[in-house]
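A quick write-up on the structure given underneath.
With one protein chain removed, the remaining protein chains of the complex are shown where they sit.
And now, chain A:
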Amino acid sequence: MPIHAPKTVDVEAGMAVLKQSVTKLTNILEGLPELPFNTMEYMLLCTCVVSTDSFSLSLLSFLRLMMDLLLSLTIYDLCTTKSADDIGGKLYAEYKKSLMDYLDSRVLPSLRSKHDEYMLKELVRRWLNYKVMVRWLSRFFHYLDRYFVKKKALLPLKEAGITCFRDLVYEEMKGKIKDAVISLIYQEREGSQIDRPLLNSVVEIFIQIGLGSKEYYKVDLEARLLQDTAAYYSRKASKWILEDSCPEYMLKAEERLKQEKDRVDHYLDHTTQQKLIENVEHQLLSVNEIQLLEKENSGLIALLRDGKVDDLERLYRLFSRIPEGLTHVSQLFTQNVKAEGTALVSQAENAASSKRAEKRDAADSPQLVLIRRIIELHDKYMGYVQESFQNHTLLNKALKEAFEVFCNKSVASSSSAEMLASFCDNVLRKAGSEKLSDEEIDRTLEKAMKLLSYINDKDLFAEFSRKKLARRLLFDRYANEDHERLILTYLKQQCGGQFSSKMEGMVTDLTLARENQSCFEDYLNVNPHAHPGADLSVSVLTTGFWPSYKSSDLTLPDEMVKCIEAFKKFYESSSKNRKLSWIYSLGTCNINAKFDAKSIELNVATYQAAVLLLFNSADRLSYGEIKAQLNLTDEDMVRVLHSLSCARYTILKKAPMTDTVIEDVNKDRRYAVDAYIVRIMKSRKALGHQQLVLECIQQLSLMFKPDVKLIKQRIEDLITREFLERDGEDLNVYKYIA
């Protein structure tokens, strides 16, 4: 800032300099040819300012005023004299007035004469000029700023200058400016190139005019912009929704959203971004969401059906932007999956009823085909969820909901639990026959077990699996331990250890049985006299793990009795305190049958062998005689004889296991419910009815979906058995009887 100059100076000289400078400045700003201020002049001017105190760069009026003041007044005197405030006030007012005169006489007229883009260009030019002017003047009047302004709590000079512009120019022109801006934006939206830097500068004006607050920008420009944007995109959306397919619409929407962001980046204030984008999202996405998604041949359902992954990704990207955007998407998703799944079930039902009653677990039976198809369906839609929908919770839930509906439907009286168990059984039986590779089997099993999570009656599945496992282990030479253990791992993950532990025991049993068998063979080698004459192999099973098998008191032929005795001796020598129960109904036998033509080796069941061996000592035997000798029931008799008297020797299976399985499971369920009720009541001592039912359901849901009636029934039973009683005061509350 200026150097100290002598207190008094030649007034006339000083005024001349001042007048010169004013003219010079004005000319520069008007664009008239002028030499710029050089340092000397500037310093001189400031010196004059210092020495002749403060002054405004007005024209005649200023000069007149200065005349009065110039005499013997120094800045310090000014500040200390009583009339200092007075003078300061006059100078301040004069400062403002001179600016306003300038605006009024030069700026406004030129703006009024121009329109649209030209007007905007002129505006920007004038504004920039004006700012220069204010800057210079503020420098000249710096002393006003330092002392007077603060003392009187007035706007500093620079801000006062901007206020003048605002009050005079801005307020009058703002409407037109706004219209021009909006019009340009519209053109750009319709595809034209516009002068972005110009718009940027204009927006800057709106912002700077607020002197730190963005109110003017918001009220005078932004509000209208948002309104206009809404109307514009509303029109577009209405048009597109009628003309375009869903993917086309989405492409356009995405493009537009990008454009709008770009717009903000280039010439709007960053605070506008969120409001603007939300506005556009609402018009393009929210308003038409349902119509768009439900478009006949190109909506969500069609995209899912045709596997249009890119479009689905876009759909997800777009609709995850808007609040509740994915709700309708997931609803439609569920609907679609449910429809497809239910259709598969119906197909299976039709196939099952039109075909003859075939074996339920034949590989091409409708039930197993259904499971395979459901697995494929699951793969397909899970793929969408994980990739196109980025594993979003809502979509995951939608998938689950849909699958839970049709994964619990039965086909031709096979429950879904049974069907799934049959499917897994089928896969595992192929394990040894080299129809599927190990990895394929593992993968298939993994997928099948995913379906288990949707099935309510998990305990029923476990029970069926157990029965089938037993069959595989006992009859199927190809049972592969690794695969068996794999499925058990999955089962454990889904339902906890209570089911898988038995089955693991079964698998282990077989391994142990094989070891035991080799011990038996060693034993026979060592003790040749103990050999019963026929080769015997025995599988020793642990009772608790295996399903229960009926075994009748078959009277064995002598040859077999010897075998049994031999093994018994061996077994007793190696393990004490164990009781062996023989299940002859599960055994098989290889017999050499000497027919007239030739010898044939027959592989038959033990019962059948027993019958056949009788014919060693007699050519003909009556039904009664056979029955008496073997001590079989009529049921067994009929079955065995029938199988032997047909041309082909087939081992018949028992009556459908389904009914007994279901019965067993129901019994287990009753026990389970009882146990939980007692456990809960024991720890709570007193509990309300609804609360008890709720807790029961929660605890049991891992295994099966408990029926409320069942729980009520068990509660009543427990009351009768005096485990619980009703509270005397509140009959809805139960108390534990210790």
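Going forward, contacts are C-beta pairs under 8 Å (C-beta built on N, C-alpha and C of every residue); 3 or more make two chains touch, one makes a residue touch a chain; residues count from 1.
Quick note on the criterion: contacts and distances are computed from a predicted model.
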| item | value |
| --- | --- |
| Omitted chain (choose from "Defective in cullin neddylation protein", "Vacuolar protein sorting-associated protein 51 homolog", "Probable phospholipid-transporting ATPase IM" or "AP-3 complex subunit beta") - UniProt protein name | "Defective in cullin neddylation protein" |
| Touch criterion as defined above, residue of A:Lys430, A:Arg485 or A:Arg726 at the omitted chain | A:Arg726 |
| Which of A:Trp127, A:Tyr216, A:Phe704 or A:Tyr734 contacts the chain that the document leaves out | A:Tyr734 |
| Touch list for chain A against the chain that is not drawn | 689-690, 693, 708-709, 712-713, 715-716, 719-720, 726, 731-734 |
